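And then subunit A:
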Amino acid sequence: MTKVLESRGLNKSFGAVTAAADINVSIEQDSVVGLIGSNGAGKTTFINLVTGYLQPTSGSIHYLDRDITGLTPRQITRLGICRSFQIPQLFQSLTVQENLHVGVGIAARTHPQAGAAIADEQQEIQTLIERFNLRGYRSQLASQLPEGVRKLLDIAMAVAGRPNVLMLDEPTSGVSADEKFRLMDMVMQALKAQGVTVLFVEHDMDIVERYTHRVLAFYEGRIIADGEPAAVLKDAEVRKYVIGDTHAGAH
Partner candidate 1 sequence: MRDRTLVLLAAALAAMLAAGFLLPQWINTLTIAIAWGVVVVGMMLMMRTGLVSFGQGLYYCLGGYSAAVLHKFYDIGDILVMLLAGMLVAAAVAAVLGLLMAKYRDIFFAMLSLAFSMILFGLLVKSEQLGSTDGFGLSVRSVAGAALPQGHERFVVFAGAAVVAFVAALAMHRYLASHLGRLAGAIKDNELRVEYMGESVRKLIHVNYVISAALAGAGGALAAITIGHVDPEMSFWTQSGEFVFITILSGTGSVLAPFLGAIIFETVRSFAYEHSPNTWQMVLGFTMLLVIMFLPGGLWSIFQRRREAA
Partner candidate 2 sequence: MKSWTTLLRRVAAGAAVALLCAPAFAQQPKPIKIGFVTFLSGPASGPFGVPAKVAAEAIVESLNGGKAPAPHNTKGFGGAPVELVVIDEAGGTTKQVTEYRNLVQSVDFVIGYISSGDCLAIAPVAEEVKKLTVLFDCGTPRVFEEGSYKYVFRTRPHATMDAVAAALYLLDTHPNVKNFAGINQNYAWGQDSWNDFTLAMSVLKPDVKVTTSQMPKFGAGQYGAEISALIQSNSDVIHSSLWGGDLEAFMMQAGPRDLFKKSQLILVAGEPYLHRLGGAIPDGTIVGARGTHGVFAPDSPLNDWLKEIYRAKAGTEPTYPAYSAANAILGLKAAYEKAKVAKLQKSIPMGANKGVKEETQKAYAAGPDQDEIIAAFEGLIFSSPSGRMAMSLGKGHQAVSGTAYGTTKLVSGKVTVTNIKRYPIEKVQPPEGMTSADWIKGGMKAK
């Protein structure tokens, strides 16, 4: 297995608060990794550091053996690391179709390998609309979409960049319980088509268990557990600090 993404001694602190403490992870190509942890544990911070929204206080980030520390989100995106957002970041005054058109258009013009991959923009948009089941909303304004669909579109936008590494920040937050799996199925289906490494932040442990090969558990900016989902989810510390199981100590 080739490692695609690696962080070495990553630290980030806002004044007194430590959002990331000495994080060392390396992610293998085509793996699906779940990031778990209570709010403020450092999951989103990790994504923000990798994608260049935040600059680390110390440490470095490497992508395919290239140091990408200090690059801007734009540069990192162009290299093939795309992300979605906890709060969907859409073009509110544009339709679903136009949103994707903008996304695909940029990708085709700015991302080296995506540019090569995308032959026909309209075709690409069509494919995305099909895969994410957005046909019914095609010409609706993003501002008028139901929350679940907004999530889908937000992810579709990230996928439009033909990413090599895709980071999803709470893809199922704000989505009704019964819809969560349908959504995740759809996303994973869509991704199967193109070999993609996926990291996603998730609070629902069933989802984590079902979709991931590997889980990183965050607590106060540190990674307190890293491994097979089953193993990690059994880990006492994880049960105590992440899942919030009060009887954890008794076992």
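Selection criteria: all candidates are chains of the complex that A comes from, given by their letters.
The criterion applied here is as follows: a residue touches a chain if its C-beta (ideal position, glycine included) is under 8 Å from a C-beta of that chain, and two chains touch if they have at least 3 such contacts; residues count from 1.
Keep in mind that this is a model prediction, so the values were computed, not measured.
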item: Selected partner (touches subunit A in the complex), from 1 or 2; value: 1
item: Interface residues, subunit A side, partner candidate 1 - complex; value: 51, 72-74, 77-78, 82-83, 89-94, 98, 101-103, 105-107, 109-111, 157-158, 160-161
